[in-house]
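Note that this complex is displayed minus one protein chain, with the remaining chains in position.
Up next is chain A:
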Amino acid sequence: MELELTSRQRQLVDERNELVDSTLQKYRLAGQIAQTGLAYVLALLKSPKHADKTVGEICRLGDLFLHRATASAFKKNVEEKGIALPVQIEKGTFASGVAPEENDSFQAGTIYDEDLVKITLGVHIDGYTAQVSRTITVVRPDEREAAGKAQEPLEGPEADALIAAYLATEAVLALLSLSLNTNNHPLIAETGPVTGTRIRKLVETVASEFRTQVAPGSRVRRVRRFLAGQSDAVRESDLKGVIWDEELEEDRLLDEVKAAYNRATKPEQSQDQAEDWEEVRPGDDFEVVPGEVWLVDIRMAATGGEKGVLKYRTVLDSTTATAYKPSIYARDYTVSYGLKLKASKNLLSKADNFTSVYPFKLSYLADDDNELKSHRLGLNEVVQHHLFVPQPIEAIDFIPIDAYQHGSVSAKKAASRSGQPVVVAREMTTVVLIPASQSQSGFGESIRLTGGNKVAPPSWLHSKYEVHNDEVLALLKVPKEPKISTGISFQVVQASKLTDDILSFGETAPAGGMEID
């Protein structure tokens, strides 16, 4: 879709996204800070010192770390920088939005050994964004030794989901990188260029190999400056990427059910209906072009091989039966409203002045507890008028296909009540694709800004399934092929070293709100 933009807007949307040195430098730095932040959070989870800490406390420590790290970077030339995604740690069946504030009653519990947690965070420098998400099992060797437990691999559907998410991410990264290929790589020469359809098919294949299901919210999308898919508050009109949409997936599944039902009753008629979904999905008819930056965000639900619908559901507090209060908000700049309360006006102006277009927590905007209180007071009005878009604390429910009773619409509602929360594994990474013509080495460069095994080694997992698909297997081998044959050099931005200084600041840091300069 071609947008009608002024020259100024063109400059913002197009020119600033060209991968020149300064841009790359910012991307690399953002990646490095995100990686270090991830390593820091992982170290906190592992450390016996923080064993009794709640999820909320660790999230805030992570935020504090990211804030300090970004504050010291590009002090002069960059106006907007900071946290692109607040540190979120989801334990068990929580799917998204868990980043409790200090005074919240909901702190998402304490983290124990062997817990399955998703860690998500993001950093941006001047709008150049690096986001990362990793799902791991918490391993505390000291505790295990004390308890006399031997280390065992994680098994079952959860392990399958974790492996599927990991392998799908790696495969998609390899596929995206192959768009840089100039040597006529067999994976491109035989099956054609890297398109949206191909990416979707690849992810679906990996999911089916491990008897899991791709959860809605998964996406493989292009990232531009300030446009990294960081929140729902931004709805890009020229979005380029593969999105697993909740409702579309549900509809597709229902159609499949209907078709199957029809086939069983009237075998001749419904042949074409089922095939409709095999065609190119709207939005998937793009081609990955070198010089772009891509976000790979794969979520795999541990369905254990069953077919069903996955739906996001706001998590309710079991004691009060009300939804947990969201803590992450994003400013929606398309909405404007004259607020009435002074507190809300203050909150809005503070958000406009001190945050960018990225999600934030209220504590980022408050210097002290009093201010935070007044922000909470004003929040209601701001959210009511859609100036802020909250990120609810959600889980994903799995609704078995049988509940839909042959796909009738009236059954939809009844079915939604019969859902059971399911564990979701999430892997997110950002990759910059530099074409050979622009790189100094002469090879195409695939720079992985976040993730990778060195920063966050995968947990010890065991699955009874394995990949049989040839394409997936070939793709997984691509990064290990010599540069000469692929023409692509694979690089991963690594975390800076975590000194004892950094690791210990969690103990000395003030427990209250953090300062914003």
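Throughout what follows, a residue touches a chain if its C-beta (ideal position, glycine included) is under 8 Å from a C-beta of that chain, and two chains touch if they have at least 3 such contacts; residues count from 1.
Criterion: contacts and distances are computed from a predicted model.
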| item | value |
| --- | --- |
| Hidden subunit of the complex - UniProt protein name among "F-box/kelch-repeat protein", "Rei1p", "RNA-splicing ligase RtcB homolog" or "DNA replication complex GINS protein SLD5" | "Rei1p" |
| Hidden-chain contact residue, picked from the options A:34, A:348 or A:493 | A:348 |
| Identified contact with the non-displayed chain, of A:6, A:440 or A:499 | A:6 |
| Contact set of chain A toward the excluded chain (per top definition) | 3-9, 12-13, 16, 79-80, 127, 224-227, 234-238, 333-334, 336-340, 342-343, 345-346, 348-350, 352-353, 356-358, 371, 374 |
